[in-house]
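As you look at this complex, bear in mind that one protein chain is not there, while each of the others sits in place.
Think of it as A and B in the order they're written, each chain with its own count starting at 1.
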Amino acid sequence: MSLDLATTRRIAKLARIGLADAELETVRQKLDGILGWVDQLSEVDVEGVPPMVGTEMEALRQREDVVTDGNCQQAVLSCAPETSGPFYTVPKVVE
Amino acid sequence: MSYIIEGKTGSWEIVVGLEVHAQIISHSKLFSGASTKFGGEPNSQVSLVDAAFPGMLPVINRECVAQAVRTGLGLNARINLQSRFDRKNYFYADLPQGYQISQFEHPIVGEGSIEIELAGGETRQIGITRLHMEQDAGKLLHDQDPTRSFVDLNRSGVALMEIVSEPDIRAPEEAGAYLRKLRQILRYLGTCDGNMDEGSMRADVNVSVRKAGEPFRTRCEIKNVNSIRFVMQAIEIEAARQVEIWENGGEVDQETRLFDPGRGETRTMRSKEDAHDYRYFPDPDLLPLVIEQEWVDGLKAALPELPDAKRARFQQQYGVPFYDAGVLVAEQSVADFFETVAKGRDGKLAVTWVTGELFSALNRTGRTIENSPVSADALGKMLDLIADGTINGKIAKDVFEDMVETGESPDAIVEKKGLKQVTDTGVIDAAVDAIMAKHADKVAEYRSGKDKLFGFFVGQVMKETKGKANPALVNDALKAKLDA
């Protein structure tokens, strides 16, 4: 299947990467090329094959329910481009 | 019970399914060691994992898994020994990772059911589709600044259970009963505090309408409704809206809506252009969650008694009537209070006192059972005084009022006020004689066949003894003397 511009635009929107139309077309061509190439997988018979999940090397380890972290407001906020008091800030969101 | 909307084109029934988000009770978050305490300084209960700093990784909290399993067991549901975490991808300022870790394809709990009780004592089974664990998001504050929203990540990463019902609910009242029952079970289990006003329990409501015998029609999802009353209202209003659309030849769009209780309406929340595509896939930072049947069995063995079982036991063990048993088990604290009072005593008397005098005293004083002015032990002691004949039932009410007021023990009150029941037959006989002498005319009327006057004599004798005479002895003495 070939990738169209509308889909490319929708994908860019989903990924929140703002691209101008001309850039979108370049991206479309690149992705279309890669998608055409990965289509070689369609020839592999995967009937009855389970997908690999994680690495299947070990079972998930669980930690104890103890407060060991947090309480580091300054650290958490220190790298932010914009803050106000104890908050991160973003342009006003209308819900 | 059936809830039918009569439209122009006939009768419509409603089909409702609920997705409840319940905050898991735990000390630390689902995947980080930050505290879950409510009401901390903004961004003070945030680890670098919760704020999704580069290179941070999730590690699951065993207690949260246990809480989810306990809840599943409490909902008579299948526990999946193998489950998995997926990422739900979307961008929002309250979601630092850019994805929520959730369980999409393989939840930890599968099918179960809840029995709800409706007005008139009728019961219904509501199916549970699944229960899964996921992360809560942070919080946005919109009213602090004219042009900016503020982000507080204290909630970010707190463990939630999403409990999804089958579309088995057919009336707003059923939805209310379902939520109350679910909350009751969660509270009994200690897996969620169920406080809807603090947001630790909230519901997404899926509503559709159909004519009898039809397959399901398109549903709408009303997001984040935060009280049981609002859930019931939202269902009514949304169902009416949908009926109107269908009857006017329109189509109901599958969409997410918001309930505005102020305006009494639901309205569209997200436009179609903005349709979400969550791109779920297994979280590669987490391996499949595998739990042992033995561990589940251990959790099961340690589960507290749940409301349905407790109700049945109260009926059987204490002879409490079905309805009253339901009232007692509605809140675990009430059930515990009752049981302390009833243990080793007359259960029927205990329930009368708890649901009667105690409840009205709580009402009157604006207290809850947790800080009741009369402790369960004190009430029990008072019942003992009735049982051993120290006081009679009538005096007991006065003693109880005194206990509410002063917090003193029933023995002390009885002692101080000299309320001990009179069982001395000599004293009672004397009182009977005095009353009969005083009301010779009534004695004659009684003897000529006016039996109803017996009650009058009992009242007079009790009055004469300041209410303290043993009523049975008074009866005996009066009978003997009047009928002599």
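We adopt the following convention: contacts are C-beta pairs under 8 Å (C-beta built on N, C-alpha and C of every residue); 3 or more make two chains touch, one makes a residue touch a chain.
Just so it is clear, contacts and distances are computed from a predicted model.
One chain of the assembly is not displayed; among "Glutamyl-tRNA(Gln) amidotransferase subunit A", "Phosphate transport system permease protein", "ABC transporter ATP-binding protein" or "NADH-quinone oxidoreductase subunit A", its UniProt protein name is "Glutamyl-tRNA(Gln) amidotransferase subunit A".
Although it is left out of the displayed model, the omitted chain contacts the following shown chains in the full complex: A, B. Screening B:L48, B:I79 or B:V209 against the full complex identifies B:L48 as the residue touching the chain left out. Across B:I128, B:V151 or B:L473, the residue that sits in touch with the chain not pictured is B:V151. Although one chain is not shown, part of chain A still touches it, namely residues 3, 7-8, 11-12, 14-19, 27, 30-31, 33-35, 37-38, 40-42, 44, 46, 49-58, 60-61, 63, 75-76, 78-82, 88, 90-91, 93. What chain B contributes to its contact with the hidden chain is residues 48, 51-60, 87, 89, 91-93, 96-99, 149, 151, 277, 279-281, 284-287.
Note that only the chains that are shown with their structure count from here on.
The distance from the centre of chain A to the centre of chain B, each centre being the mean of the chain's C-alpha atoms, comes to 41 Å. Per the touch definition, chain B reaches chain A in the complex via residues 26-28, 32-35, 41-51, 53, 59-65, 84, 91, 93, 140-142, 144-153, 277, 279, 282, 284, 286-290. Chain A meets chain B in the complex at residues 14, 16, 53-73, 75-77, 79, 84-93, 95.
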